[in-house]
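The full complex has more chains than appear here; those shown keep their coordinates.
By letter and in written order, the chains are A, B and C; residue numbering begins at 1 in each of them.
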Amino acid sequence: MSDNGILSPAWAGTGAGPLLDDTAWVRAMLDVEVALARAQAKLGVIPDSAVAAIAAAAVPGRIDPVALADGVHATANPVVALVGELTGAVRAIDRDAAEYVHRGSTSQDIIDSAAMLLCRRVLTRVETDLGRTATALARLADVHRRTPMAARTLTQHAVPTTFGVKAATWLHGVLDGLDRLRRVRDAGLPASLGGAAGTLAAYDEYAAMAGAGPDATSLSDVFAAELGLAAPLLPWHGVRTPYADVAAVLCVVSGVLGKFAADVLVLSRTEIAEVAEPAAAGRGASSAMPQKRNPVLATMIATAARQVPPAALVLYQSMVAEDERSSGAWHAEWQPLRDGLRMVAGAARNAADLADGLTVDPARMRANLAMTGGAVVSERLSARLAPLLGKQSSKKALTAALARHGGSPGDLAEALAALVPDGPSVEDLRNWLDPAGYTGAADRIVDRALRRHRETA
Amino acid sequence: MSDNGILSPAWAGTGAGPLLDDTAWVRAMLDVEVALARAQAKLGVIPDSAVAAIAAAAVPGRIDPVALADGVHATANPVVALVGELTGAVRAIDRDAAEYVHRGSTSQDIIDSAAMLLCRRVLTRVETDLGRTATALARLADVHRRTPMAARTLTQHAVPTTFGVKAATWLHGVLDGLDRLRRVRDAGLPASLGGAAGTLAAYDEYAAMAGAGPDATSLSDVFAAELGLAAPLLPWHGVRTPYADVAAVLCVVSGVLGKFAADVLVLSRTEIAEVAEPAAAGRGASSAMPQKRNPVLATMIATAARQVPPAALVLYQSMVAEDERSSGAWHAEWQPLRDGLRMVAGAARNAADLADGLTVDPARMRANLAMTGGAVVSERLSARLAPLLGKQSSKKALTAALARHGGSPGDLAEALAALVPDGPSVEDLRNWLDPAGYTGAADRIVDRALRRHRETA
Amino acid sequence: MSDNGILSPAWAGTGAGPLLDDTAWVRAMLDVEVALARAQAKLGVIPDSAVAAIAAAAVPGRIDPVALADGVHATANPVVALVGELTGAVRAIDRDAAEYVHRGSTSQDIIDSAAMLLCRRVLTRVETDLGRTATALARLADVHRRTPMAARTLTQHAVPTTFGVKAATWLHGVLDGLDRLRRVRDAGLPASLGGAAGTLAAYDEYAAMAGAGPDATSLSDVFAAELGLAAPLLPWHGVRTPYADVAAVLCVVSGVLGKFAADVLVLSRTEIAEVAEPAAAGRGASSAMPQKRNPVLATMIATAARQVPPAALVLYQSMVAEDERSSGAWHAEWQPLRDGLRMVAGAARNAADLADGLTVDPARMRANLAMTGGAVVSERLSARLAPLLGKQSSKKALTAALARHGGSPGDLAEALAALVPDGPSVEDLRNWLDPAGYTGAADRIVDRALRRHRETA
């Protein structure tokens, strides 16, 4: 059965699909079986000769995915069938090696270790795309640090800001995501080794039978090293923090990218049109309306951001798993993990493309900023006039003046000057009415974000 | 990219996969395109001759799924590319017919109608499996209407019940699910026809250009009839109740099946062992422990029940969709709908197999019921003794007697008789201490559930 | 501890708070205890004399809420303590009556029945507010059936529509919500009567001890009638469909109102300004920016719509409850039910106020519609020109003409006429370029929605 992403704009066409399809999972599980054999051979638990046969047989092409799915139905996980298929393949290569496949092991060690492997691979790709996104946003923040635009709160123009601050805010979020991703990717993805119920007993038993000195605890370290994963302090069949930590990363990354996309969607509305998505042949086309250029990258990021937290919720709720292995909670982790990783990988790729190619229209920003006349700086005028007229009177005067002269800063300045005989000059008032002059700490905010970016990179 | 369900015990191996894979969706979307052409031909909007070519070309094998996925990335939905592929295939058959493909239509009409088609198909299969489950549970309820067992609340033995009541309760839930499923399947799945933004303008325009009399509103009725779906009162691009209604069905069905599975999991625990899953070669096998027979059907149902509500949540949240078509909410509906339907279809099939083959052990039920001595009927003893001794004294006496003689109903009866000189006879007390005599309205409850079952079937 | 809604814009100040606060729940639970006593007296299980005392004592003021909360901590539910408090209050009135309090009953019967009572009360208020919302939207749909505006898809102008269609779409959604609400309110809210573990044993036992003829099944009917709730077919301790049905109503209602709010938020953006919220003193004020009038009603509805589905999710997931009463799932239903009902009640009230007072600006709609020149009717032009020029050529011509003459329909008409010598007249082209002439089935759509509204009311 195929799933090419035709129902998943969140990741279709971004290359995230094959990273996590059945073949990728089979390959990862086989990698784990090989790593286990290698580790056991190093410790003298199985003969070196068996490793070569196992490694040669451990190729996805030798495993029938339909047999695995049937096996899932029979045993509730794919490993029993996988081990059967792999053992058959090994036997065909080296009869004696077959008995060393999956020695002392259990389904959960294979699946959890494979999941961690895939997390590492996918998160590393996401890291690259977040890095590219961050670099593009840093450039936008720097270039537009003094490009004034309207800040909007609850959909309404509030006060001026700059597009540099906007981009710096996006950047800050992306760096938050990058930071949390790296922390988990680098230290939070342990190999899983516990045996049937987390005591490592069969691994120890086979070690003892083989007269191998080192205990299974060091097996765990050697095995993790083979996989390039963190060595687990304890078997974690019943302690699902690694999945939860990945869930948190998925939520944070999809959240910060979703914020970026949400703003792009607003700013590219026909009536606002302050930014536009990068043009590309065919992109954003409509089946019915030839003139349309839809903000599809932002849409696809937004749709990912809606779906990732519910997938992560399943991972979080699966922490509550009774017994040494639960009947249902463990099994609920795999598909949401795949979905979550895929959507985040797709969103990060799309975000990098979006940030890289975002078109910015400073003229339109200025035009929009002028729409409300002086109202967009009324916070400033209030601050300035209140000491002169009193809070209530200044508010009343301001409201009246805006109603009459809003839209023409010149007229407004004169009207206000007339209201406060010994007050600010028309000149002062004109300055105060210039949105570009009321962007607060915009420059410092951009500088801080850029500094953080440099330190992160 | 393949997804054979190796990460989805919720539906792997149940036949639910191919019902909703890419091919199934492409076929459904093509069915919709053909139905649209047929309806337009009937109303004289397009020539009859075009229909044959469109129908002939509308075969999944003619559509490249990878092209669709690329199209999703370019336009955020698969229809633009699908129409391109289909048009090419039609042109190869009948050059003139090509221009009548997807006439006046829009992506959302195609996807939403296809989704409703698939909902109908899948829900009909689920109906069959729920029916089979209900029949099996009705039989269990009837056969075991007087098989006493411990009712458990907050994990502790509470009072006696019968396994018939237990099965009747499961049955009642399954009939609730069946009822809600049918209501939505029969009346709640409308075809979608709105055109670019829900005004039907292009459909009308083409009708006018063709000199066709009937307006596009009747197109909507004819189109729905072609698909065997309900005729929509209005275009529903912006009114997502049909998806929400399906979400509710998915949640209710997975919930009632999850309840069944949760009880089976408890009752088949090694220490309880009152029921067991149907045996089948290889089913429930463990990769490490040859003796184990895991309750895999119940586990697979339970894992579905954990994941369906979060998928439904996405559907519910997607109702909040700005504009005539939203940028992200609409796109978030497809994959969770697929996932939810698949998991519910898998769970219903597994539940039918589980109910059909469930092994019940009345002897073990009796043995467990006896574990707490008379404590399991202490509610009854309290009721009986309180009028004689007063509430406080009877409670104290009961507690003391249980502590000393709990486990032996005979001794307990005599001890209690001694405590209340002019009270109940030892004979009476023995009767009261018989758990099988304190099962309340068990019979009537079973009867009512069976009557409902007969009326539903 | 107080919760006045200061963290809950979703319902603060709408009157929904006191409907569901601790006092309301205590009152509902007391109503249930009184109804049980009345039903038992009617059937001769307890003396009539006891009822008067129980009814007199069953007043929230006699129950200490802090004692209840402590009782919750001791027993995981408030009923054990409530019964203690109530029994004390009854004893103070009539010593003999005290023993008839809560006779044969169990915590779950009280809480579930009380919850259903509150659902009925709150849903009835929601019904009224949805009715008011529908009436206001029907008026808007009728008045503005020919007020043209831009339909927007993926944030971009797509084709023309009318504000009447927009309002009709909102109305259609609200009527969907109303329909589902009524179905559940009228038939889906059963009283709960099961006794300790769903067998009704203690109710039967006390009936037998009193020599009362009728069995406890009829107690269930009489009890339900006392409460004005549906009579349950079976005890439903383990069949949580009633909560799930309410969950579905909460999701659908918050979804359709959230859609309305989402559109209002877009349309009231400073740059779009096609609608505005009803003005009221202080409403929408900002602490920092005197000029702002924030769309607070829509914001408060939107925030409810974000939170209701996650609350409903908990209800759905609580269907999976092991045993005759689960340890955790049942207990997870109460607060999400309260939250969900409160937020929906708040949202419905706010929606009624919003719909009632919505200000519509047809001039601004026209101005926005003109922003893209003829592009907003390019779908129509494509349909008209393709037969004359061929699909590719007409698309190319159209794109070129729009690029040069977009914004001036007159120039555009002439340019297009020049491109197609024997084609449409300038007159025809002008007509085609009039957005108001390309609103499709707007009138019929409005009519259908209004008819449905009349039939529903």
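Some observations on this one:
Operating definition for what follows: a residue touches a chain if its C-beta (ideal position, glycine included) is under 8 Å from a C-beta of that chain, and two chains touch if they have at least 3 such contacts.
Predicted model only: the values in this text are computed from it and were never measured.
Here 3 of the identical protein chains are placed; the entire complex in the file holds 4 of them.
Simple rule for what comes next: only the chains that are shown with their structure count from here on.
When C-beta pairs in contact are tallied for every pair of chains, the largest tally goes to B-C. With centres computed as the average of Cα coordinates, no chain lies farther from chain B than A.
Centroids of chain A and chain C (each the mean of its C-alpha atoms) stand 33 Å apart. Centre to centre, using the average C-alpha position, chain B and chain C are separated by 24 Å.
For chain A, residues touching at least two other chains, in rising order: 265, 286, 288-289, 294-296, 299. Those residues of chain A lying in contact with chain C across their complex are 150, 152-159, 265-266, 268-272, 286, 288-296, 299, 368, 371-372, 375-376, 378-379, 382, 395, 398-399, 402.
Per the touch definition, chain B reaches chain C in the complex via residues 76, 99, 104, 151-155, 158-162, 165, 168-169, 172-173, 176-177, 180, 195-206, 209, 215-217, 233-236, 238-241, 244-245, 247-248, 251-252, 255-256, 258-259, 261-263, 265-266, 302, 305-306, 309-310, 312-313, 316-317, 319-327, 379-380, 383-384, 386-387, 391, 438-442, 444-445, 448-449, 452.
Those residues of chain A whose C-beta lies close enough to touch chain B in the complex are 1-10, 12-14, 17-18, 21-23, 25-26, 65-66, 68-70, 72-80, 83, 102, 105-107, 195-196, 202, 261, 265, 280, 282-289, 294-296, 298-300, 302-303, 305-307, 310-311, 313-314, 317-318, 327-329, 331-332, 334-336, 338-339.
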